[in-house]
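Worksheet: one structure, shown below.
One protein chain omitted, others in place.
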């Protein structure tokens, strides 16, 4: 089956595999951290476009094969010059928030299967998916950005406020701290946390189930949930602009520099215990 | 007390009993499934009108006396011709979604006491009530419709999105699967799940308590919660129209036909395990 397995691009950090014409898997495979390098942006874009334009796909599951990490934040050690100057997409949004907005609005059901750390862009990707399931033992979600002086740019203020209410959203985002899977379930950050041994089977059964339903019915139903639950694009745009403004401030540049000097964006304690790390930048 | 007990109509599938002038009970009694036949629509309508126009009633509890079922979906084995062509009510909505909208907006506190299965219209009735309490052992909620190729028509996309957030609402509606009481509590589908032995006492105490409060104060308070939490009617209307469109599609007609051939709408495994049933239409 020629169509069954193909790489979205020459690079293989993000792999698209078609389990069937109805049911696709997108696997993040960029060891050791699944850190988001600028080269991953067009890969994600290509996959989102494939999801939007394919006439048969109904369900897409996002997961990771890297031990300890679902997907994390931007790689601040990479050359980011290009990324900041990318032209906006058709909606006028910067490519990253735009891809997320397109994923949420797509006529396809997206499910994040979270094992390991999902922070920054990894959390934002999970939040843009229609549903999120987490490994009870191994998933940790967070938006670490405020701890680095950055306003998160991919929409968590808009999305978490609507998922878990104002009080918990403010705690998650302003504390910038790790949220283990069970707390994520209590807060509604994820649909459910499941024993790690059950996660893959559960998500696969759910995806297979939905993939057997009628595509038009799925689309018409999702459209009505979208109307009731999605933030307006302009709110996402405002968050992105606040993110760019925060990154340009000298105080933030200084915070990021200090974090990098202490191991940020590299394998080790900084990324393995990011919540604690950004809470004690001086240690 | 002449006024104390009366049947809303000659048929007795839905009984209205006035415990007191302040506190009414509506009991669904249409064995063996509490399936929703077209003849029940005017009965519900008559009860909603009584709730709206009575000057004293403050609290109405909806429950069932049929083992295993709170209230389920439309009876696809009945003659539905009449139902599709009912004239719209005063708001322009079809009678079913309109009754639900009126119940939510009424100056009376409505409480669903759920024991057994509440799916389709049964779930929609519960969701239109102001509060929902579920038997931990015996309540199962769901919107099975997408599994039959149908967009749910009584507002669950609008209501569940606001009750439990986008991720969980999409899971409940698009999976079309059974939601046991404890998961329903975690998701906010119900206020609480209670041990079956405690459910009746709890709901009765709560209803009695509220029925002793001032009617005008209840109304003025509920009105402000309505403003903050009810979906606009037009969103319910859009869902109803999507439902009708889905039922008219040949693919959906085919799905429903297959389900009926396998036992849908009849006592037995199909209805007793509806989530599993619609997930495996070919078995």
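For clarity, chains are labelled A and B in written order, and residue numbers in each chain start from 1.
In the analysis below, contacts are C-beta pairs under 8 Å (C-beta built on N, C-alpha and C of every residue); 3 or more make two chains touch, one makes a residue touch a chain.
Here the structure is a predicted model, which is why all the values come from computation and not from measurement.
Novice: From the listed residues B:197, B:225 or B:248, report the one that touches the chain absent from this view.
Specialist: Touching the chain that is not displayed is residue B:225.
Novice: Give the residue, chosen from A:68, A:120 or A:152, that touches the chain omitted from the document.
Specialist: A:152
Novice: Please identify which residue in A:45, A:120 or A:231 touches the non-displayed chain.
Specialist: Result: among the candidates, A:231 touches the missing chain.
Novice: In the complete assembly, which of B:20, B:91, B:191 or B:258 touches the absent chain?
Specialist: B:191
Novice: One chain is left out of this view; which of A:17, A:50, A:107 or A:170 touches it in the full complex?
Specialist: Spelled out, the listed residue whose C-beta touches the missing chain is A:170.
Novice: For chain A, which residues reach the chain that was dropped from this view?
Specialist: Counting only chain A, the missing chain is touched by 146-147, 149-152, 157-158, 160-162, 164-171, 173-177, 186, 231, 235, 238-239, 242, 245-246, 249, 251-252, 255, 279, 281.
Novice: On chain B, where is the contact patch with the chain that was removed from view?
Specialist: That gives, for chain B, the contact residues 109, 129-132, 162-164, 185, 188, 190-192, 206, 209-210, 212-214, 216-218, 220-225, 227-230.
The rule is simple: only the chains that are shown with their structure count from here on.
Novice: Go ahead and note the Å separation of the Cα centroids belonging to chain A and chain B.
Specialist: 36
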